[in-house]
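Complex shown without one protein chain; remaining protein chains in place.
To keep things simple, chains are lettered A, B and C as they appear, and every chain counts its residues starting from 1.
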Amino acid sequence: MSTTVDTQQLTAKDLATDQDVRWCPGCGDYSILKQMQSTLAEAGIKKEDTVFVSGIGCSSRFPYYMDTYGIHSIHGRATAIASGLKATRPELSVWVITGDGDALSIGGNHLIHSLRRNFDVNILLFNNEIYGLTKGQYSPTSPKGQVTKSTPMGSLDHPFNPLALAMGADATFIARSMDRDPKHMRAVLQAADGHKGTSLIEVYQNCNVFNDGAFEIFTDKGTKAQHTLFLEEGQPLIFGAENEFGIRLNGMKPEVVNVADVSAEDLWIHDSKDMGKAMLLTRMFDDPRKENGLPRPFGIFYQEDRYRYEEVLQEQIDHAVEVKGEGDLDKLIQGTSVWEVV
Amino acid sequence: MSTTVDTQQLTAKDLATDQDVRWCPGCGDYSILKQMQSTLAEAGIKKEDTVFVSGIGCSSRFPYYMDTYGIHSIHGRATAIASGLKATRPELSVWVITGDGDALSIGGNHLIHSLRRNFDVNILLFNNEIYGLTKGQYSPTSPKGQVTKSTPMGSLDHPFNPLALAMGADATFIARSMDRDPKHMRAVLQAADGHKGTSLIEVYQNCNVFNDGAFEIFTDKGTKAQHTLFLEEGQPLIFGAENEFGIRLNGMKPEVVNVADVSAEDLWIHDSKDMGKAMLLTRMFDDPRKENGLPRPFGIFYQEDRYRYEEVLQEQIDHAVEVKGEGDLDKLIQGTSVWEVV
Amino acid sequence: MSSVTEKKEDVIILFAGDSGDGMQLTGSLFTSTSALHGNDISTFPNFPAEIRAPQGTVAGVSGFKLRFASMDIFTPGDEVEVLVAMNAAALKANLDQLKVGGTIIANTDGFDKKNLRLAKYDEEANPLLDSSLDKYRVIEMDVTKMTRQALVDSGLGTKEIDRCKNMYVLGFLYWMYNRSLDSTQTFIQEKFAKKPEIRDANLKVLKAGYYFGDTNETFTTRYDVKSANLPAGRYRSIMGNQATALGLIVAAKKAGLDLFYGSYPITPASDILHELARHKNYGVKTFQAEDEIAAICASIGASYGGSLGVTASSGPGIALKGEAIGLAVMLEIPLLVINVQRGGPSTGLPTKTEQSDLMQAIHGRNGEAPVVVLAPHSPSDCFDTAIEAARISLEHMVPVMYLSDGFIANGSEPWRFPKAEEIEAIKPRFADAEKDLDDGVYYPYRRDEDLVRAWAVPGMKDLQHRVGGLEKDFETGNVSYDPENHECMVKVRRAKVEKIADHIPLQSIEQGEERGDLLILGWGSTYGAIRTAVRDLIAEGHQVSHAHVRYLSPFPKNLAEVMSNFRQVLIPEINDGQLVNLINAEFDQRAIPMNKIKGLPFTAREIGERAKEMLVK
Partner (left out) sequence: MSSVTEKKEDVIILFAGDSGDGMQLTGSLFTSTSALHGNDISTFPNFPAEIRAPQGTVAGVSGFKLRFASMDIFTPGDEVEVLVAMNAAALKANLDQLKVGGTIIANTDGFDKKNLRLAKYDEEANPLLDSSLDKYRVIEMDVTKMTRQALVDSGLGTKEIDRCKNMYVLGFLYWMYNRSLDSTQTFIQEKFAKKPEIRDANLKVLKAGYYFGDTNETFTTRYDVKSANLPAGRYRSIMGNQATALGLIVAAKKAGLDLFYGSYPITPASDILHELARHKNYGVKTFQAEDEIAAICASIGASYGGSLGVTASSGPGIALKGEAIGLAVMLEIPLLVINVQRGGPSTGLPTKTEQSDLMQAIHGRNGEAPVVVLAPHSPSDCFDTAIEAARISLEHMVPVMYLSDGFIANGSEPWRFPKAEEIEAIKPRFADAEKDLDDGVYYPYRRDEDLVRAWAVPGMKDLQHRVGGLEKDFETGNVSYDPENHECMVKVRRAKVEKIADHIPLQSIEQGEERGDLLILGWGSTYGAIRTAVRDLIAEGHQVSHAHVRYLSPFPKNLAEVMSNFRQVLIPEINDGQLVNLINAEFDQRAIPMNKIKGLPFTAREIGERAKEMLVK
């Protein structure tokens, strides 16, 4: 159902639907929904020109709560559906909502192919390192050894590094944010919306029922400063309660230094256009449980301006029309060699 | 059908079957088959302990021509089938034969998941940048603009960089070879066979019917030396007819230098254990048509020793037996709370 | 003080509350206690589709229906006698199931303004205050308050304290039905062994509830449900998915094989994976694949390697496996495909039950790709049917589809379990170079009198061969495009499946005479409802019988004959008419469909009434 409102000055509320939001109390999804609504309201989108496409999962319930057009499709296929939609309706703003299971397990193939094709679609990957909707099995992002319903003795799979995988698939926009940092998330959402091409945003999202605290070390006041690194274009990589630490590149190896001990230019300056550096950033993926590992980066890792699939597709059509002229049905039907029977 | 032979001193011939090889005359597949047969004969494998699993495609006919066990399965699923086989029969030597469509298009998801899980399986990816069996549509590795049956105006997709994708999926062994260099191919096959974990070998294979000469620049005597770079562990990256050129790393950027102009230590020394460097190597992927681009590397890009899925799976079982004792069926059936009706 | 004790034969309690209230646990604990008490039992959990639908709303109500009796019962029953309502929504959602004169145990704390509003009761209306519940006996207790009182000095926080509420209710019901607290106490001690304070809190509240009944003036009646006169033997209570898992483990052992279970989680099949993963010491290898296609393909790889390869899912996931099932048909290797059906089409009603995937099981693939299809009919029957399915698959080198559903999967009943030694061994037909080599040449697709080829697995010397999805030569198994050979192979693959009818039991009549006015023919989870309905119809003197089809493909040889002895045949199904479609396509006698497509099982009454309509005609 939809109710008419004047879309002049949208507020976050206008983007809500009449449906009860059915996530568990305390679920990280709420905050993401909120940030999305306010970001889009600010951006002053047209509701009728916006479409949310999701697969299946707790996260994939998202479209029901946005008063735009929306498809809550089948497990893993949201990116494929979005591709067909964007290919035929380039003017629409298309958002894909997916989870770590939906996008990386059953939907892995469609994800990597849409990244390389680079439709202008924004993909929000809710990573809670668990299958929430099916009540708690491990996912392709769960750390090895995780004890879940399906792995009472601990999971065996070496997990995916989602952003590294996306780099490998030649994504043109890669970012990471977290449910517990609304401001940062809004900024990333804005940037993704602005990027022309496929944007992949991994959001660390807490499933407080089946995997509570998976990202606590990055979100908890006490530990956040030590373990997170917020990327700022053109700025050195620094972190710590007083920004006392920085990252320096030693050949191919990032290492932590005391800002005090080094001169500014020794520090790694963030350049989201540098693919080599971006690849290394995605590899700053130490197990947080590990002693003095590297901090986990958040923000925009990489962005590149590459042609959009829907554009070149349209160009070919326009070109064909230019060369052969608007298709004429009778010409088409009769083909090249006709004979008359009298 | 199979015929008994004494497996003492196998020859390549012993590994051939009674089936006519049904590839087009001149197809690159012949050479790969030959190298495989002689490599395995040399390695002195046991035919009955070796299994070839393939999907669908010209390349996937391969198992019919190897007198070992074999499954010519369905399109894109060979890696998934091999996973179940290896998980239950760790002692077998399992080879997956696949094509650029089979592995990277329909089979993309199973490929990346088997790479991260790291079963001890060898994957041979016959890359001919075309769909051969279906008579010539472009594939996920075809360069943009390729004119094929399905793309009369040229393909639009930005192609995959298969080895970069494999790195993104945390593969533990990544290599590239070509049908036209038997010696190199045998060496790579041996190394892959030796690697404990999933080996991904991309083989440039010429489809002389639907995509003839796709790799000519790398295989043709006249141009090969200029455009190929053969990686040797611990050796500097050099190429050219007289090895007159070398690669130097300028920050994250590889650049071509005259060996004469630089001192040996300035050159990039190949270290297949260095993930950062390996990632950059996979990105030495310039369009050969491009003026003075970087040469295309061949050989072993990366290898890492990571636990094998089938091993830890077995360990869990052994551990469970240790702790709970061999399963007793009656205990299992009666469970924990029983009552008697008399 | 003394209290009257009244005997009862058959009681149905419905525990209903917010998904957070732990009603499922409360129900299952009461179940095992009653089972141990020797009652016959039947249960039906009914959860909301959301992990946690909004608290306090009707959508968020989670229910657990328990029926226990001193006589044989086959269903969770129709009319509820005691409704435990932890909040207003729970009452609203379930009142229609409560029989007139039934008892409502209401947690008054769950009927405050907020809860009444969330449950969408009209302004100011409160069922506990107005007269709307006059038809029933209402027992009010402020569970929250009393639980908190019981734990004032437990040192626990309110959140933890409130988590014990369900124990209070449970304790009270144990008192009301004269039950011993032992098994529940043991359970609590084990579960919270590591958290002594939680353990003690639960134990304390459990007893508090019990004593409340004992000491409280207001209720003076207690009920006693004697143990049922079930056939003598040793019993346990078991759930369907659990029984399926145990059956698979036993089948593999009985065949001398390892069990490989490749699966991708999906409701309501996931619990089989969870159960199997707990039994690794039986050599079970579980593999959570990246998707359903990988899951079945991995299982095919395992089967090819000589293990018992099993894969499971529910409707949408099975749809994805169609192509790979076709491959297994072509390879002619063992493979067990389990479908725990749920409401469809598409994502449909994931937590509701349905029998609507039968046609998919039979026809859901390209080409002529016949498979064997079996369906268990009750939670404990899952054990036997799983073993039977594995036996057929292994001994006949053919994929077998096993059609359970949400109702069976999550339901439980007492099970007079067998001794392992009583279960017959399974004998796969392995190849053997000694006898199968024909002057040095191996012909992998030669067949025995059952048209079954031998199973040659990697590692067997001199039997190397190649299999694949292309049509193969009748003898050599090599790829063949020969027209005659193709027709021959299509017929052979079907004949092989049909020949299995020689190895399965003839269709029997469950209940009633061999001939009569009406045969009620069922399959799968409709068993209990039909059985109960037919018992009553016969008691009323009708010439009605019940037959239940376990083997849906191939049918038992005598099925047509069994039907032919009845004037009419009624086929009740939780779908829009699928078995009836297969029957009418194959036999001349026309069966009549009876369909319910509400995500809920039939009640015995519904079937009984429909039957009577037909009988008056």
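Please note the rule applied: a residue touches a chain if its C-beta (ideal position, glycine included) is under 8 Å from a C-beta of that chain, and two chains touch if they have at least 3 such contacts.
What you are looking at is a predicted structure, and each value in this text was computed from that prediction instead of being measured.
K.L.:
Counting the whole assembly, list the visible chains that the omitted chain makes contact with.
P.N.:
The omitted chain makes contact with A, B, C across the full complex.
K.L.:
Using the definition of touch stated at the top, determine which of B:36, B:56 or B:332 touches the missing chain.
P.N.:
That would be B:56, which touches the missing chain.
K.L.:
One chain isn't shown here. Among C:127, C:315 or C:428, which residue touches it?
P.N.:
C:315
K.L.:
Given that one chain is not shown, which residue among C:82, C:362, C:534 or C:604 touches it?
P.N.:
C:362
K.L.:
If I consider the whole complex, including the chain that's not displayed, which of C:130, C:182 or C:487 touches that chain?
P.N.:
C:487
K.L.:
Of the residues listed, C:126, C:189 or C:347, which one is in contact with the missing chain?
P.N.:
Looking across C:126, C:189 or C:347, the contact with the absent chain belongs to C:347.
K.L.:
Against the chain that's been left off, what residues of subunit C make contact? List them.
P.N.:
Against the left-out chain, subunit C lists 48-49, 59, 293, 314-316, 318-320, 322-323, 326-327, 329-330, 343-352, 354, 356-357, 359-360, 362-369, 468-471, 481, 483-484, 486-487, 490-491, 493-494, 575-576, 581-582, 584-586, 588, 590, 596-600.
K.L.:
What is the set of subunit A residues that contact the non-displayed chain in the whole complex?
P.N.:
Residues in contact with the chain left out: 1-4, 17, 19, 47-51, 53, 56, 63-64, 66-74, 77, 80-89, 91-92, 109-110, 113, 313, 316-317, 319-321, 323-327, 329-330, 332-335, 337-342.
K.L.:
By the contact definition given up top, give the residues of subunit B that touch the hidden chain.
P.N.:
Subunit B touches the chain not shown through residues 20-25, 56, 58, 74-76, 105-106, 108, 131-135, 137-138, 140, 149-153, 209.
Here is the rule we use: only the chains that are shown with their structure count from here on.
K.L.:
More C-beta contacts across B-C or across A-C?
P.N.:
Looking at contacts between chains, B-C has the larger number.
K.L.:
Could you tell me the distance, in whole angstrom, between the mean C-alpha positions of subunit A and subunit B?
P.N.:
It comes to 30 Å between the two C-alpha centres.
K.L.:
Counting only Cα atoms for the centres, state how far subunit B is from subunit C in Å.
P.N.:
44
K.L.:
How many angstrom between the C-alpha centroids of subunit C and subunit A?
P.N.:
Taking the average C-alpha coordinate of subunit A and of subunit C, the gap between them is 39 Å.
K.L.:
What parts of subunit B, by residue number, touch at least two of the other chains?
P.N.:
Within subunit B, the residues that touch at least two other chains are 109, 113, 313, 316, 319-320.
K.L.:
Listing for subunit C: what residues touch at least two other chains?
P.N.:
280, 290-291, in rising order.
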